[in-house]
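One chain of protein is taken out of this complex; the other chains stay put.
Think of it as A, B, C and D in the order they're written, each chain with its own count starting at 1.
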Amino acid sequence: MQDFFVNCATVLQKYGFSYLRGAGTTLLLALVGTFFGCLIGFAIGALQTIPVDKQRDPAWKRALIRILHGVLRCYVELFRGTPMIVQAVFIYYGLLQVFGIKMGMWTAGFLIVSINTGAYMAETVRGGIVSIDPGQTEGAMSIGMTHWQTMLHVILPQALRNIIPQIGNNFIINIKDTSVLSVISITDLFFVHKSVVGALYTYFESATIVMIIYLTMTLLASYLLRLWEKALDGPQNYDLNTTDTLAYTSGMYNAPNPVHEPQNLDMKGEVSHV
Amino acid sequence: MQDFFVNCATVLQKYGFSYLRGAGTTLLLALVGTFFGCLIGFAIGALQTIPVDKQRDPAWKRALIRILHGVLRCYVELFRGTPMIVQAVFIYYGLLQVFGIKMGMWTAGFLIVSINTGAYMAETVRGGIVSIDPGQTEGAMSIGMTHWQTMLHVILPQALRNIIPQIGNNFIINIKDTSVLSVISITDLFFVHKSVVGALYTYFESATIVMIIYLTMTLLASYLLRLWEKALDGPQNYDLNTTDTLAYTSGMYNAPNPVHEPQNLDMKGEVSHV
Amino acid sequence: TTDSTAASDSAASTAETGTEADTTAAPDGDGDPTTLTVAMECAYAPYNWTQSDDSNGAVQIRDSSDYAYGYDVMMAKKIAEALGQNVQVVKLDWDSLIPAVMSGDVDCVIAGQSITSERAQQVDFSDPYYYASIITLVKKDGPYANAKSVADLSGATCTSQLGTIWYDNCLPQIPDANILPAQETAPAMLVALNSGACDVVVTDRPTAQAALVAYPDFVALDFGGGDEDFQVSDEDINIGISMKKGNTALKDAINGVLATMTTDDYNTMMDEAISVQPLSE
Amino acid sequence: MSEPIIQVRHLSKSFGTHVVLRDVDFTVNAGDVTCVIGASGSGKSTLLRCINLLETPTNGNVLFHGQEITAKGFDPCAYRAKVGMVFQSFNLFNNMSVLDNCTAGLRYVLHQDKETARRTALANLEKVGMAPYIHAKPRQLSGGQKQRVAIARALSMQPEVLLFDEPTSALDPQMVGEVLAVMRQLAKDGLTMIVVTHEMAFARDVSSHVVYMADGVIAEEGTPADIFEHPQNPRTVEFLSRFRQE
Partner (left out) sequence: MSEPIIQVRHLSKSFGTHVVLRDVDFTVNAGDVTCVIGASGSGKSTLLRCINLLETPTNGNVLFHGQEITAKGFDPCAYRAKVGMVFQSFNLFNNMSVLDNCTAGLRYVLHQDKETARRTALANLEKVGMAPYIHAKPRQLSGGQKQRVAIARALSMQPEVLLFDEPTSALDPQMVGEVLAVMRQLAKDGLTMIVVTHEMAFARDVSSHVVYMADGVIAEEGTPADIFEHPQNPRTVEFLSRFRQE
């Protein structure tokens, strides 16, 4: 046990800075990937729910939507269904080899994490949208909102609230899964761990250090997301608005207040036949 | 290109059976892990929502619930927050080294996948429960259901429907993530791929084969889950019940039907004063 | 069947049915003196690879229907035979080779590990069981195809395998080199070279020979071991067998076997391994 | 004022084998207040939902200013912006405050600026007595308060036609009186309305046309005088008996 801590200290002293840099890389990839992944997920969620009206929509539009749905499904299934490490090799080395396209490794890294997260988020968002009462959509449609407005202003904000725990999951998955990007030469935290173990053979020591760093990052993320959840829930109570009224006096009903005196007795005669 | 297919054929001929076995292992681990993970997730979801009443509950009960919540949070954050590969090494080799406990690799494999999935599912289920209208809980409580009955009969069935897309995600993540169990010498599909590549150095060929196998599994899973979603949604329409009535004639209102003749004119006098 | 009970029992049943060796004196690391349990990746031809049958004397992998063979397996068999034990191969990911040997899950790791003094603080190494000379791989039509010395590689974009002497010691010797982060596996390193993501990779002779079969576009450059070549100490290119720290009984036993072999024996064995590796068919 | 705005033509709607509307046919002229009355489950809400294109009719169609609303190329959003609806279950936006509920349509659909939208919304909220609650979220409101916000939201859009689905069901008698007074005023101002209601007095006194529905068909329709004074159909007679005995 004594040994263990001595080894940890040695490891840290030699590679402490590498760990930090690795953690930074990991965090950057996870943040960017989760952010764009969420955007993609929300976009796909909205696209997948475009309503089709068999009577009203022209055939070409229905065909287009159908094709769009097909393409989106393919995207989701393809990127969700294959390992990210293989995707990374195909995209980075495959493109280079076959088409001579040389992507920067960071570009490739961000791209791969984002489209992967996007594929998962698309399903997550679908679940979120399904869970919103259809009455909300009807309410939005009844005032003439288009599908996009409905999604943007009514459905997705509510879905967002419900899937924040899941966004947290995805972020944390990304923190860990970006380690596969070491195949395209991105040195993330886990790769630093592997390098240290490769050099010093101090597996448990390095693993402990890495776990602590991961835990710090994920706990922080969890905490911030919980705060965000609370913020989205809004205040538990509301304040009565007593100042912000219009100079609107129509002789109609006025806001109830404890010393309420009706100003509309004049209309009582009119409504007194029930 | 010609080469490519020839190589694929060679690879398949030499290692076709290994791929299949690997796929079987992967599928088994993912299925077992997802199943128990879901159970754990639902259990934690239900435990986390145990209501506490400051006035009515005795102090020890409140303390107990608080401790339980703390333990559950630790579990979730710890297993979500650290890489599964490191957990596998710590659990399998760490236990062996420190306590001399030798777990079977399959026991360890199922355990690790399950508790990991459970940690993610706990958050997923929390999101699912949050998305259910509180009115449902109130409805259940108003007829005297306990927290557990409410969860079991009312909330979780509805939450389940909303998180099926997410269960699909988790299953697919498991299909891919079980590859880290190669550290405890479980030969899953991806480890077969690594072995083939290590033996034949035919990266793209083997990767293509593996991707196709993964895709087959995930597409099948997606399809089955969509069927399940449909099944849970129940029939779009209902049938009127015309046979299954009681011989209950109270002189009260009878079911409306097109040739409805009121049998309860007698009570009209009683209710005619509005 | 991949049934969990059957799997966990298999280690015990091997012990029961194993040949009656000298159980008291037999050196051991995992609590089963009848068997020499060896961990390797089985994914690094020609050192060790996976194959689907037992041709050439391949050994069945623990809890698997596949077989392992290669230079490391041949060596394992040789040692086990000399110690009067059965040989058992455990296929493990690179990540867990060290925890496996440290925790006593396996007796030793034979997986082409370079012996370094830093590593030797955590595990015990046997004497070298192979001397891996250094080879540079480049593309035939690439800018460095005609390099004659390390100096000629000047300015190259290069990489090699993680945790190897080639990456840690050799690459920095290339003048103005653009050293990419290391690759985890040899195949990945070769994919990088083939795609053009890097110009040069440095590896050892057996790996290079395997690579040439799979990638006919490559050329192997051997700078001759003199002043023109990468400067490495003898210690650096030695690869050894690792076991739990303090397990001197096993270490001495293995060293005893290795002492009976010469460098030529090693090279013959390696040539045999290369000739039967799946790639060469 | 007698140009037909909404014509319901042989409208049918089934859910599976369950026929909810059968050959419903009536016309609403500009400025009309059409009341739809009928038993629970007789298809009144479904009728309004078909008119507002929230359900696709199984058969028949609805004309708006002579134009088929299910025709190809018809823009349902523009149509719905002109034909407002107050839902039986309110359907307020849960993520928005009361004020935002009322301004959302003005801002996003009619592209009014924030201040104009706020003034319109406040004016309408004040009409139904909900101005003090503009910061509240729907879940913090009582049933009647939600209903009043739903009315204010629909009014804020200043539609040509308004569909009300039991707009006073959750209100106390005093508030019913006040909301009905607001509707009466709107009727006077020429707004066309279709009102599903259980307030027979309102139907009798304000409407220009009454439709009595029973089991998915129009059992009887006519002027309030026809329906309330001389109902022909025995089912109408029975339905109205409780009210007419007053």
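Everything that follows uses one rule, which is that a residue touches a chain if its C-beta (ideal position, glycine included) is under 8 Å from a C-beta of that chain, and two chains touch if they have at least 3 such contacts.
Quantities reported herein were computed from a predicted structural model and do not represent experimental measurements.
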Shown chains touched by the chain that is not drawn here
A, B, D
If the hidden chain were put back, which of B:Cys38, B:Ala140 or B:Ile164 would touch it?
B:Ala140
Touch list for chain D against the chain that is not drawn
15, 37-41, 44-46, 88-89, 140-145, 147-148, 166, 169-177, 198, 200, 238-243, 246
Against the hidden chain, chain B presents residues 53-58, 135-136, 138-146, 149, 153-154, 157-158, 161, 234, 237-242, 244-246, 248, 250, 252-257, 264, 267-268, 270-274
Residues of chain A in contact with the chain not shown:
134, 235-240, 256-258, 260, 262, 268, 271-274
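Simple rule for what comes next: only the chains that are shown with their structure count from here on.
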Any chains in contact with both chain C and chain D?
A, B
Quick check on chain B: which residues sit in contact with 2+ other chains?
89, 94, 203-204
Enumerate the residues of chain C that touch no fewer than two other chains.
95, 99, 102, 188, 191
Is the way these chains touch best called a line, a ring, a star, complete, or other?
other
